[in-house]
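Every protein chain but one is kept in place in this view of the complex.
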C-alpha cells in the first residue's frame, strides 16, 4: 500500500502501462525533457526514450489527430493537452472524428486513445487556465469522459482507459494534483468506467460531486454531520456515460438531491443529472433538485476575490446542504 | 403582410439590414455568385457587390476569426457556416475568443457578430450534414444562441441580432427552410432575445420545443386536442440565455412538462430546461419532467430507416404527450 | 484481325511509357479498366439521381486518372489509404466493389464502409486499409500523418496516402498535418486533387499562390505538380513519392492538376459559377479518353477491345445497381449499434 498524490498516481500508472504495452506512447507539449508543465510525465522520457515520449509541436488539433491516426494504425496513444482550456482547437478532431469513428465505420475502425487534460480552477489561472470542460464533451456519445478524484480512482481508471478500445477524455483536476493524497493498494485493480461510487454513506440527502468538488463536498458533509444532517455523497467518476442507477438509487433513498460542480451552471453536468433525477426518481423526491455551480460567466476570473466568488467551496456547499436539508 | 418561407425570411432580412447599415458584410463558403449552398444569400452579391458579400476560403476557424477581427474594428459581420456540423473547427475561436471578449476586456472590446448556421436532421444528410449543435454553444455565457422556427421569428430575431453588441449564433433549421411558411407583417418589428413565446395555449401539460420540433409538436398537440388533451406549447426561441420565467409560468400552470429536441438526449438543451423546472417549479409538478430527444448515438445516420428511428417526429411526440397526460 | 493488329503494334512499341515505368501491359490495361469502371459507375449514379431513385450523389468524374495512377503506386491492402469523397476510382482500385458503392448510394444493409450510416462516397474498409472518412474536409490530413507516425513507430515499410481537394488546404488541419510530417519525416503522401474549385469558389479566392505544391516548402517537403488527367504521369510521380517514403526519407506533397466537369454534387448547379466553354475545354482532356488514346497508341487497345471493356463495365454496373436496389434496408434499431465497444479486459 502506497500513499500517492493524484499526480503521482498519474505518472506511476503511465509508466506501469508503458512497461506493459509497447504500443503505448505519449505526445503533447513539453512532455519530454520538461516532463510536462505539471510534471505528470516526469521521468518517462528517461525510462522510455524520445520515441515513446514525444514532444509535439504547439498544435492541439494535430496532437489529437496524430493520436487518432496512430490509434487507427494499432497503437494506444496518450495525448496530453497542456491545459484543458487548450483542448478547444482540437474540438473538431475529438467530436467529429475521434468520437464518431467507431459509429461511422459501423464498428470496423476504432480509436483507442487516451486524451489527458488538467482542468479546473482555484489556482489563479484566470479565464484560460482554469476551465472545466467536462459538460461539453460528456454530451458526445462514443467518447468516455472520466474525472477521477482520488489517487485510487486515478490509478484504477487510468489503467482501465488502456483496456477499452474507445477514446477516453481523462480529466485531471489540477488543483487536486498535489492537494489530494490517498492510499493505493499494491495489488492490481481497475476501476471500470460507468460506475459511480458512494464516497460517503448518508440518509438525509444526496450530493453528487466529482473532481475537486467531491473533496469539498466531503468536507461540508463532515461539518453538517455534527448537526445531525446525514449526507450521502455520490461520485459519478465517469461523466459519460453516467451511472444513472447508483445516482437514482441514492436519491430514491434520501429523497433529496444536490449536484455540485465548478463549471458554470447552465448546461453544466448538473443539468443532466438533475434531469435524470426529475424524470426517473420523481416520485421519491421530497424537495426540489438543487444545483450548485459557478455563475454563468465566461470563465474563472484571475483576481482573488472574483475567483473566490466564482468557485464553489466548502462553505457554499455547506450552505446549500443545510438549505436542502431544511426543506 | 407577406407570406414567406423561413429561408426567404433570412435572405430578405439580410438584404434589408445591409441596405440600412453599410458596416454589415457577409462572408462564408460559396456565399457569393453561388448564393450559398442553400441559397440563403441569393441575389446579395448582385445587389451589394463582392466587397460586402465575400466568398471565404474553405476554413471555418478563420471565417469566424476574420469576422471577429472585423467586428473589433467596428463592422458588423455575418459569418455563414455552410452546415452547422462544420462549425466545429471554429469552436476555439467562438468559445474562447468571440464569446469571451467582452468579459475578458471588462466590457471595453465587444464583438458584434452574427454567425449563421443551418442545422438539424431529417434531410438524408447523414452524420455530418444533420447535426444539432445548440446545446454545446448554449453552455457558453456571452454568446447568444437563437433558433427561430417561424418566418416571423426569423425576421424579428435576425433584425434583433444586428441590434445587439454581442455575438449571436443564429441557427436555421435546414429542413424548415422551405417547409415552413408564414406571415410576416410589413411593419418593422423585432423579436428581442431572451423572450420565449407560447405558440399554443393549453392547460393540461406544457411542451417546450424549438426549431423543426416546434412544428411537429404543434401538429401532435393538434392531434391530441381531439381527445381533449390541452397542450400548451412554449417555444424558447432564444436558447441562451433561456427565458426561464415563461417556461416556469407555463409549467406552474399545467403541472406537467415535456421537452422535445432532436439533439441527443444526454446534455441536450432538455437537460437544462428539465433541471430548471425540477428546481424552480418543483412544488407545482404533478408528474416527472419528461424529455424526448434523439438516442445517445454520435449523429444522425443516413439510411432512411435509421434516420427515421433517430429523429423525433409527430408520432413520437404524440405518444410522449399521451403518456404524460395519462400520468 | 483487330487482335493481331494490337499484337503487332505492341511488339513495335517497346519504348511505351508504361513499360518505362515498369508497368506490364496487363497493368496498363487494368488501369484503364478501373478508370472506365469508375466512370461508368459514377455516370449511372447520376442517372439514378436524375430518376429520383436515390437522393444524393457526389462524383469522382474527371478525377479517375489521378486516383488510379496513385492507387497503382501502392501495395494495395498493405499500405493505408485515407480518401475523400471524390475517391471512387481510388477505392475501386484498392478493392472496393461496385456493389459496395451501390449499397452506399441506396443506403442499404451490408454497406461495408459505415453500415449505411454515412452518406454515399464515404469510402472505408478495414480489410483493405481504407480508413473510413468523415465529411468535414481536411481532417484526414493530420490523421494520415498519424497513421504514418504509427508506421514509423513500428518500423514497417508501409506508407499512408491521403487525398483532398485544393480548397481543403485552407483548413488548419492541412498545415498541422504537413508540419508533423515534415518534422518527423513521416511516410505519408499528401495527394491534392486540384480541380480548380471548392464548390463555386475558384482557386484565386482560396489561396494566394498559384499552386498548392508551392506550399510544400513551408514544411521542408518536396512539392510535385503533375497532370492529374494523365494516369501514367501520376503513377510515375507517386511511385517516386512512395519509394521516398519507404526509404524513410519522409513525406511528399503531390498536386494533381485536374478538373471536375460535373457539378460539385447532385445538389449543385455549376452554371452559376463557371462558363460552359471552360467545362467543354477540360472535357477534351478527359482521363478516360486520354488513357484509351494512349493504349491505342501503344497498340494495346482498339475499338473491339474498347467495346469489350465497355460491356464488362456495363455488366458490373448493372449488377451492382440491381444488387443495391434490391438489398434490404438496415433495421431501424441498427442506429443504436457501435457507439461503444466492449471493454477488452
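A few notes on this one:
For reference, chains read A, B and C in written order, and residue numbers begin at 1 within each chain.
Definition applied: contacts are C-beta pairs under 8 Å (C-beta built on N, C-alpha and C of every residue); 3 or more make two chains touch, one makes a residue touch a chain.
As the structure is a computational prediction, the values presented were derived from the model and not from experiment.
In the complete complex, the hidden chain is touched by one of A:55, A:249 or A:280, namely A:55.
From the set A:40, A:53 or A:127, the residue in touch with the chain omitted from the display is A:127, counting the whole complex. Across B:14, B:61 or B:321, the residue that sits in touch with the chain not pictured is B:61.
Across A:37, A:179, A:198 or A:225, the single residue that touches the chain missing here is A:37. Against the chain not shown here, chain C presents residues 170-176, 179, 182-183, 204-209, 214-215, 217-221. Residues 29-30, 32-35, 37, 55-62, 85-86, 88-89, 124-129, 295-298, 301-310 are the ones on chain A that touch the missing chain. Looking at chain B, the residues touching the absent chain are 25, 51, 56-57, 59, 61-62, 65-75, 89, 92-93, 96-97, 100-110, 141-142, 160, 163-166, 192-193, 241.
Note that in this section only the chains that are shown with their structure count from here on.
At the far end from chain C, in terms of centres built from Cα atoms, lies A.
Distance between chain B and chain C, defined via averaged C-alpha coordinates, is recorded as 38 Å.
Distance between chain centres (mean CA atoms), chain A to chain C: 42 Å.
One inter-chain figure worth recording: chain A and chain B are separated by 30 Å, centre to centre, where each centre is the mean of the chain's CA atoms.
Counting partner chains per residue, chain C shows two or more touched chains at residues 114, 117-118, 122, 134, 136, 172-173, 339.
Multi-chain contact residues of chain A (touching two or more other chains): 89, 92, 96, 100, 103-104, 141-142, 241.
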